[in-house]
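For this view, one protein chain was removed and the others were kept in their places.
The block that comes next holds subunit A.
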Amino acid sequence: MRVGLSYLVPIAAECMFAALFLRAGLGYLRRRDPLQRDVTLIFLPCTLWFAVILLQPLDIVPPLWVTSITLAVLFAQSYLTVRLAARLRAVPRWMNWAALAVFVGTAAPIVAVSGAVVYWRWTLASAGFVLIEVAAAWLLFGKARTRTGANRARLTAAAATTLLFAAMISLLGATAIIQKEDQFLAPYRALGLICSIGYLIAFAPPRWLRRAFSATTAQSVSERMLRAQVDSAEEVWQTYADIMRVQTGADAVAVLMPRSDGLLAPIAYAGPSIRTPEELGFDDLTQLIRAGQPARLREGGDALVEHYGDDLGDDFVTLLSMPVPPDAEGAVLLFNRHRSLFSDDDLRLFALLGGQAGILAERMSVVTAQRRLANELSSSVEALTRASQAKSAFLANMSHELRTPLNAIIGFSDLMRQEEPDGDRRLVPADWVEHIHTSGRHLLGLINDILDLAKVEAGRLELRLAPLRIDTAVQELLTGLSPLLITKSLTVVTELSPATASADRVRFRQIVENLLSNAIKFTPEGGQLTVSTVRDGENVIVTVADDGVGIAAEDQERVFEEFQQVGDPDRQRAGTGLGLALTKRLVEAHGGEISLRSELGYGSAFSVRLPGAVVVQSLTSTSSGEGARVLLVEDDPQSAELLQTQLEHAGYQVDVAGTGEAGLTAAGARPPDAIVLDVALPGIDGFEVIRRLKADRRLADIPVFFATIIDERQAGLALGARDYFVKPVDQAALLGALARSVAARPAAPRVLVVDHDDTIRQAIEDGLRAGGADVVAVADGHDGLAMSRESQFDLIVCDMQSPAVDGFSMLAAMEQEPSTRRTPVLGLASTAGEASLVATAMAGGIVADAMAGGAGSEKLAPLLGVRGAEDVDEKESP
């Protein structure tokens, strides 16, 4: 019996090979995984060969064909190992074929001529086997180098075992060649055992070994996670995905976390670029996660295939549930072109590490939030400090700016006080008075600007936004500034295309006036200004350009700051230093913006962009005037001309008065249908004019409209104005208001005149017509009665004396008629006695007044003011 203790070694080896073979074989049968099939094929030769070896000491000689097949399969092991390596990494196709060729070429002689042991055959076969096995080991080593942790250890073990297996076959060959089995038997069997252990470690590591591998992996992954320079939760997840990709050798890794709606959404991705998966949410992954096994991506749910499959084209996807403390549950997706042989065991560990990454990410988001809060705090502290400094600087500047004009005011007035008195007067140089006045005006401008700025700053600037034709508004402003333009011999080029802004007209005026006066100030004599208005989509743009000194690029931002006067310091005192700052704020308060284009020496162009307004076509057509008379009281010839033109185009007859007094006279002489009134007038101002108009019973009803640059709307309306327009006047609004007032005015009083005397009747008729009355004149009472029945009259003027007329019977008949009973009658009589008799006789109250006869047009003067029945009614009741 040759079976001894040493016999245990091949038994152990056989057991292990058989176990590996069965395990892989069963795995393949269960999942039909080609990888498992290749593993099964590798262990088949080993298992068979050691079975044959085990038979030898028992003196059982297997049939020759069995030995031959076993040998053939054994030599095929090297080629199968290359094929396995080709499943794990890219292997050139020729290498596969070369391995197959070498195997067939070298092993065939042994198999074909089995039994006939010829040493060169064995040498050839062994050499061929070793060559292929070394190549396979080299491939596996190469793959191992790209992996880390347990993966790397197992691949390395597989490669090393492959080399040992080659050594074992070499020994086998040597035994066969030199025919001295006994010398080589022990090392040969020992190598066999070592190979079986090596393959066991590589392909089916025991639990304790796995744990050891996993511990190393866990430590290295944790270290890398913690050492990574991350600033946010997103970066933590990205780092985790990157590490996962390296650790598992997956082609791509996606990390999913639950969104607020419960669906899983990608939070990090590592791998070849795919379409942005950020917007995804998955709800059908539960099954895959539960399975915990690699599955074909094509079977992994439509959403998954749609968003990953097309781009990655990977065959396999593994989903791992990733519990993130305290209670969230994310998932990790691993994509592989092939099933990864050695990554399965660490996957759960990686998923657990994902939970740690989750904690890290949460901590990081807290840290990030804290950091952001700290930054915000420090930046708001900085902003507050800056604001406080700016405020101090503003106050210091303001103090300085206010003191400068005050110096002249106090200084010169002080000097005046010291001049020799002459009674209650002093004789002082006229220049001084001028200096004080100029400085006072400057001071007022400064204070107004400061107040406006403060209003804007405090958000208390009330804008009365209304559609405003900016082209006409700018034209009016230019007209107002023409004296300044003429003084400096400046040419103005205007390109005013119609544009309507939604703006407060007073503020708009301020904005454009500031820009225009700046342009005038900084343009040398004889220069040129270009002013344009244009519509730009929903906005309108006003541009004021000059060919003056220009503003250096570095100063262009500062010009809009308070008290920043840039450029030629000689001009420092030219303005308050607040104009542009205020202009900018006003524009911004309108929701607009101001911009500056300038080059030193080539002038500047300021552009104001304001929101446009929808133009509402006035219901009243431009011909609404229909010959109504408007009295325009305006001292500035240009403004007057502009308004007059506008009114005349609308169909009004316009009379212009240059002063308040002239206006009152004109209105008294021929009451107009409406009055358009300026406030600032030479002599009495517009407010005084309206006060006197309203005090005059004959003129009190004429609608008055203010059109002025002085924004005192409340005062104007309180004095009885129908409406108040601040220049630049919105033409459409003024015309609309005028048209409404003229239409609503009482119709001209209708007066019936009954007198047989042609001359007197004509005189009365002329007088009444001049007073604006609509007159019907007849010669006798019958006709008069007929007329009074035919239509309504406001007044009847009737000769009481003439027998041909028979005023009394006419009046008596009229008294019977309900429609004419209340019509006032003015009886004309030659003597006071008769008139009073008439008045008494007609105690019913229809005789309003009586006049001495011989009534000429001069006596009818009071009638000129008669506007309607009410006036007469008043007279009726003393």
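Couple of notes before you dig in:
In this section, contacts are C-beta pairs under 8 Å (C-beta built on N, C-alpha and C of every residue); 3 or more make two chains touch, one makes a residue touch a chain; residues count from 1.
Please note the rule applied: contacts and distances are computed from a predicted model.
Missing chain, UniProt name from the options "Response regulatory domain-containing protein", "ABC transporter permease", "Pyridoxal 5'-phosphate synthase subunit PdxS" or "Xanthine dehydrogenase family protein molybdopterin-binding subunit": "Response regulatory domain-containing protein". Touching the missing chain, out of A:59, A:327, A:414 or A:525, is residue A:414.
The omitted chain makes contact with just one of the residues A:356, A:439 or A:607: A:439.
Touch with the chain omitted from the figure is made, among A:263, A:367, A:406 or A:684, by A:406. Mapped onto subunit A, the interface with the missing chain covers residues 396, 399-401, 403-404, 406-412, 414-415, 418, 431-432, 435, 438-439, 568-570, 572-573.
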